[in-house]
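What follows is a single structure, written as structure tokens, with notes after it.
Note that this complex is displayed minus one protein chain, with the remaining chains in position.
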């Protein structure tokens, strides 16, 4: 299972989003716009908002959401220490039930770090 | 991963339900009966109850439950528009954390529509 | 505690929504609009959509959301039998952990029925 | 707020259950029966089962369910140490988000211990 | 109900934490220590961590946790804009089911701003 997590996640996400857009009415489309609009630079920098999205995704235990926000965090220049401190908060808030997702979160991060 | 989602879901579900029945005592069996008993025609038509089961499954983010109720909805003659409006409600109630499940919900629906 | 549940709920909700609007930026306001836009008549009648909102609120165990949708259901002419069947579905999906909310749901309904 | 938590909880629960029974159809009644049937003596003693119900209620963060099972635990002779160890498991599994409920759980227990 | 939310919350929290400490064994005490240890300055400033705790508390829909982190945010100098952007993220991630908690979150903030 290890290896090409990020690339296959991106492709699958794109493939499925096309199916959503085939069926989506106005409300679903508006929600998609809203969703991509809240993580932009504002009073808080985008980098920090992606970390917030990551923390929310871990306590709610959604692997796909975790992967998405970890990839964004990496692109925004989040450091290893910042990531670890954010995930520690999510772990303490969400408890041991989040551990399986924590494992897969660090697995994705390790893959992102390995890319030259 | 695309392709034969519905058939492999049904087979796997049947295989695992046999294992449950091998171990289930009276209480689990009674719950199974209750569960299949709430989606029948009554003051509300079965079709609409399956849509309710779908909305509940999406906000609770259970892929197997989503698949099950989408298949039932399709068999009950739910239209594409009815499905989309129901999923839009679930998306707004449950937030962006439900999006990965929304994607897979429409993927199953697309497969069901493609069957002649 | 019994008595004037509906009226005090409506007043408190209005009072607090004014505070939200005092602080809300564009994204929160857009979400509020989206939220009120998904329960309108469409391929599915509004009455059904309010029942769906109720089922979602019960399985997610949110008393305020339950109260809100029960009031809407009552205004849309939902019958006692339709309400009961919807809540039964939510109870079976969500389990005994929803029972305290189920109790308060029926309490609100009883008050609504008592109003001449 | 401290004081007569147990008595007022029992009365309110009884009052609301009467309202539920006024509206409940067969499925809701069957679920109520099932619910009271799983905590009886069997391969596991009832005392242990009430502790399990308590752990489940804490990780799912339902104050009413917590109160109910703590009262049952007390009646079944659960000791202070057994209670504390069970709640510690629930806290670690469920994380800091359960702490407000943990506080109210011990508050109920303290009241039960104070009764001569 | 409006008025002295912050003070009564702090007193009640302190009163109940004393009860927890009366019963807590080593594991619960260790968890309490861990919990207070993750929000300190590190690679990320404490202010950001309290905002993260707030976002996690809103998507998990825990009023007491929301109150606690909003008070901490205020003490750490979080601005109105930073708070609003954080709550908007939590609202989009968690959906309309979080709105009742969002209302009470802004209510607490309004009270904190009003204190000279």
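Order as written gives the chain letters A, B, C, D and E; numbering starts at 1 within each chain.
As a convention for this text, a contact is a pair of C-beta atoms (placed from the backbone, for glycine too) under 8 Å apart; a residue touches a chain by one contact, two chains touch by 3 or more.
Nothing here was measured: the structure is a model prediction, and the numbers come from that model.
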Problem set entry | Which residue of D:6, D:34 or D:112 touches the chain not shown here | D:34
For this session: Sort through A:13, A:47 or A:61 and give me the one touching the missing partner chain.
Result: A:61
For this session: Looking beyond the chains shown, say which of C:5, C:24, C:92 or C:105 touches the absent one.
Result: C:92
Problem set entry | Those residues of chain A which, in the complete complex, touch the missing chain | 1-2, 61, 80-81, 83-85, 87-88, 91-92, 96-97, 99-100, 102-104, 106-107, 109-110
Problem set entry | chain C residues that touch the omitted chain in the full complex | 59, 91-98
Exercise. Going by the touch rule given at the top, which residues of chain E touch the chain that is not shown?
Worked result: 27, 30-31, 34, 37-38
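In this text, only the chains that are shown with their structure count from here on.
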Exercise. Any idea how many Å lie between the Cα centroids of chain C and chain D?
Worked result: 26
Exercise. Hey, what residues on chain C touch two or more of the other chains?
Worked result: 27, 31, 34-35, 38, 56-57, 60, 65, 81, 84-85, 88, 92
